[in-house]
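For this view, one protein chain was removed and the others were kept in their places.
Right, chain A next:
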């Protein structure tokens, strides 16, 4: 069991090292210029050199990500609770929830950025709109996934609406909600980057997307890769954090 675990960690790490080595070797062997395809060492140098500026940009992207995630979770949970109240409400609202989901937010992002004057708010709104759907649908499905026998038990003991909500529905919904949260966290980061691309805001609050755009314009491809690397690391960290949270919250369940 222990060795199987070690292999499942070691194998992908080893593969990564081999790919990096081949990449580095190919760049050296064929003298590929860094503005076409930088070698891993070029990227590492860019990361070292531009680190502080890129980290500053990353922080600003993460600010948007977390604000969007918070908005998506609060908004999504509220909408799910509203939808589950009555079939009529659901029938009225659900088509619009779906319309919102199938509309590519990238397409309406310019509109949002025009309509909402404050750029950080506009960015957050775009990212939240991308992240909210899995929260709504998973919470809704979770609130409905109550064990019917347990629900019958609550009815037999004349549980009040509030008791049924907090002692039965909410805990029953938690596994589905946590799965939704995990998806929404990844989408918030995607949303933040996409919104930054569309807004193209520079200045002090410029995010990583802006850094990538700028690096492209300036043909500073190693810097572009370095920014990409930071986004990936941030994405992995967020994924790990939500996966850990999910495990912690659901640790006693089968």
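Going forward, contacts are C-beta pairs under 8 Å (C-beta built on N, C-alpha and C of every residue); 3 or more make two chains touch, one makes a residue touch a chain; residues count from 1.
The definition used in the following text is that contacts and distances are computed from a predicted model.
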Per UniProt, the name of the complex member that is left out, chosen from "Formate dehydrogenase", "Thiol-disulfide isomerase/thioredoxin", "Act minimal PKS ketosynthase (KS/KS alpha)" or "ABC transporter ATP-binding protein": "ABC transporter ATP-binding protein"
Residue among A:86, A:103 or A:163 touching the omitted chain: A:163
From A:2, A:31, A:161 or A:252, residue that would touch the chain that is not displayed: A:252
Sole contact to the chain not displayed, among A:171, A:216 or A:240: A:171
Where the unshown chain meets chain A, residue by residue: 147, 149-150, 153-154, 156-159, 163, 167-168, 171, 174, 252-254
